[in-house]
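Below you will find the structure I want to go over with you.
Every protein chain of the complex appears in place save one, which is left out.
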Amino acid sequence: MTQFKLNRREFLGTTTAAGALLTSPIYLRRAHAAGGEVNVWTYNDFVPADFKRDFEKETGIKINVRLVDDQGKQFNLLAAEAPNPTVDIMTVAGHRFLQFIDSELLAPLDTDRLSNWGTMNPVFSESDWSTINGNKWGAPILSGMEVLAYNKEMVPPEDVASWKTFFSDKYKGQTAYTIQDMMSIVMLMKGYDGNMVEYLGDPDKAASIVAEARDFLIEKKSIVRKYYDSGAEVQQMFVNQDITMACAWNGPIAALMADGFPVGMTIPEEGSYGFVYTYNIANNAPNPDNAYTFLNAILASPEIGAAMTKASGFISTFNGADAYLTDAEKAASSFTEDELAGLKFFRAEANEMKYGLVDPAVEAIKAA
Amino acid sequence: MNRNTRTALSCVFWAFVVYLFVPLILMIVMGFKDSKFIGFPIRSWTLDWYLGVFDDAEVLQTFVYSILIAVVSTLISVLIGTWLAVLLNAQKFLGRAIIYGLMILPALVPGIISAIAFRIYARLLGIEPGMGAIIWAHAIHNVPFVTLVVMARLSTLPQSMMDAARDLGADPLMTFMRITLPYLTPALIGGSIFCLLLSFDDFVRSFFLGGYDPTLPVLIFAMLRSGMSPEINAISTVALILTAALGIWAERSSRRLKRENK
Partner (left out) sequence: MTNKRGPTTAKAISKNTGKPPFWGRVATSPTYQGLCALIFTSPRRQFLILAGLPLLYLLTQHLGPMLQMLRVSLMDAYPVAPGHEGYVTLENFGRFFNEPVFWKPFFRTLIFAAAITVVTLIITYPVAYYLARHVKRDHQMVLLLLVLIPFWTGEIVRTYAIMILLGNNGAINLALKFLGFIDRPIPFMYTGFSVSVGLIYLTALYMLLPLYSALEKLSKNVTEAAADLGAGPWTRFWRVTLPMSLEGIGSGSVLVFLISTGYYGTPVLLGGPNSTVFAETIAGFFHNAGDEWPTGAAFAMIMFVAALAVAGGLNRLFNALRKGDT
């Protein structure tokens, strides 16, 4: 069993130090009188089991967790339920914000009601992508980024210094990526803004950039082994040695590393993109007060952040969370200063234009 | 039949069975791997995953939930499907092609489209997401399969039997009950097993129409986010053993019934 495994089954388990995770401040005691429930849609293990148990005990509010596994499905689900959703809290990936907000599926966050807002690293909570129309729309909890993952036993470190080697003939038939994610990186590789915010006023330039990236990927189609969609696939490909390099999110790769598989990850010199998972409150949610109670409680301490990192492999946005991680976990979730310097965040402003161009390009690449 | 033909056919049959069982064996074996991921080589083994399945109330609950949905939706499907098969088996009538097309409609639609269509339609009809909605969607989706299987069998029912029954004074309903229905038994059993399978394994419809209780495939898919693990393999193996046991029990009891009736 690995250190990353969170024990979901508590029947025989002992009460861990999790009891200390929740102090019992006034806002929780007040909620106890209300009782009721809060409905949460999130990814597997994003609500730590210890936290859930203690929260329910402290407040009497039942947490109903519904598991989602991707953003598109979550959007579809919520769209099908609007304007009367059954959910209170959702987990939106930062760059999907606009899509949800434009469809009026989210309620703006009243940060005054969240006394623990300060637990989060302002790099995430106060960054420019998180404030839209003057409001905050979500509390960032976990951060991920696209990395160049490689099999340490088969790929020498000098080959991962740049994204260019990823497309070289040396690794023909040994690479895998998600086309959509790769498009942003290719644009970055060629020196353009992968978020396309710079070209908001110049649609022609945007179109030509996307076309250039698309043609590049079509030209390099013979090099790739597989276009994949989910983290589980790329993990399996590494384990099965079907690939030696991949463009992947750091979460799944970190999980591989924690399991002892000889895989490494890096952000090459051209840079990469990152995103942030946030907890958001649904527009016209059935239990808004309980939602705020839940949010404030989960932001309470860095230990909760560390628990989320342990389970998912993504980096916690909480200040000081890495103090609670083991060395292996820390290694699997940290990057050098140089690497971080090259990291950019996904921005949502130009998404409509960007994906309007990128999605057809993806189809074209698949069909080529 | 020719000796050689029999041996050759036997080889094909057992080769097919091997093909079917190899992934299963891999799945069972991987459940013992002491790691977070499946794959070769297996460096250390553990029983923790398998034992953990019985400890996990969530998994067991989900399993029962899935079975319940499968059984109820199958009963509904078989009822509707048989009725449709009888209707469609009648001699040419006006609009038969249309009815056939309508009948087979749910089978044509790709899974995700079907699921979203049902979701929207459910709102129109006022069906809340949850167990009832899933049963409803599964039942409708499985009807074409039952109908086709029953139709195939029904078409081979010798007209002479029906004529004989009529000559002996039986009305159509009686004929159906006492001749057609028993004759259809293999098709009904086959159709039922089909439906149970389809419902139990279904993911998209269960995901879109489900409430806060996941069915087993939905739960597994969510767990997949953390990678395909031996834990998932162990859960699937246990689910398989339990459903296989149910299948065998059903076959045994149906065989006993048949023997009693002879």
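Going in written order, the chains are labelled A and B, and every chain counts its residues from 1.
Methods note: contacts are C-beta pairs under 8 Å (C-beta built on N, C-alpha and C of every residue); 3 or more make two chains touch, one makes a residue touch a chain.
Model, not experiment: these values are computed from the prediction.
Engineer: Would you list the chains present here that the left-out chain is in contact with?
Structural biologist: In the entire complex, chains touched by the missing one are A, B.
Engineer: Hey, which of A:E37, A:D242 or A:E349 is the one touching the hidden chain?
Structural biologist: Touching the chain that is not displayed is residue A:D242.
Engineer: Tell me, which residues in chain A touch the chain that this view leaves out?
Structural biologist: Where chain A meets the chain not shown: residues 70, 72-73, 75-76, 79-80, 82-83, 96, 99, 102-104, 173, 180, 221, 224-227, 229, 232-233, 236-237, 239-242, 351, 355-356, 359-360, 362-364, 366-367.
Engineer: Going by the touch rule given at the top, which residues of chain B touch the chain that is not shown?
Structural biologist: Considering the whole complex, chain B reaches the absent chain at 1-2, 5-6, 9-10, 12-13, 16-17, 19-24, 26-27, 30, 38-41, 80, 83-84, 86-87, 90, 93, 99, 101-114, 116-118, 120-121, 124, 140, 143, 145, 148-149, 151-153, 155-156, 161, 170-174, 177-179, 182, 186-187, 190, 193-194, 197, 200-201, 203, 216-217, 220-221, 224, 228, 232-233, 236, 239-240, 243-244, 247-248, 251, 254-255, 261-262.
Going forward, only the chains that are shown with their structure count from here on.
Engineer: For chain A versus chain B, what separation do you get between their C-alpha means, in angstrom?
Structural biologist: The computed centroid separation for chain A versus chain B comes out at 36 Å.
Engineer: Taking the touch rule as given, give the residues of chain B at its contact with chain A in the complex, in rising order.
Structural biologist: Touch residues, chain B against chain A: 34-40, 46, 48, 52, 55-58, 116, 119-120, 123, 129, 207-208, 211-212, 214, 218-219, 221-228.
Engineer: In the complex of these two chains, what residues of chain A are touching chain B?
Structural biologist: 1-2, 4-5, 8-9, 11-12, 39, 43-45, 64-69, 73, 76-77, 80, 86, 230-232, 235-236, 239-240, 252, 255-256, 258-261, 311-312
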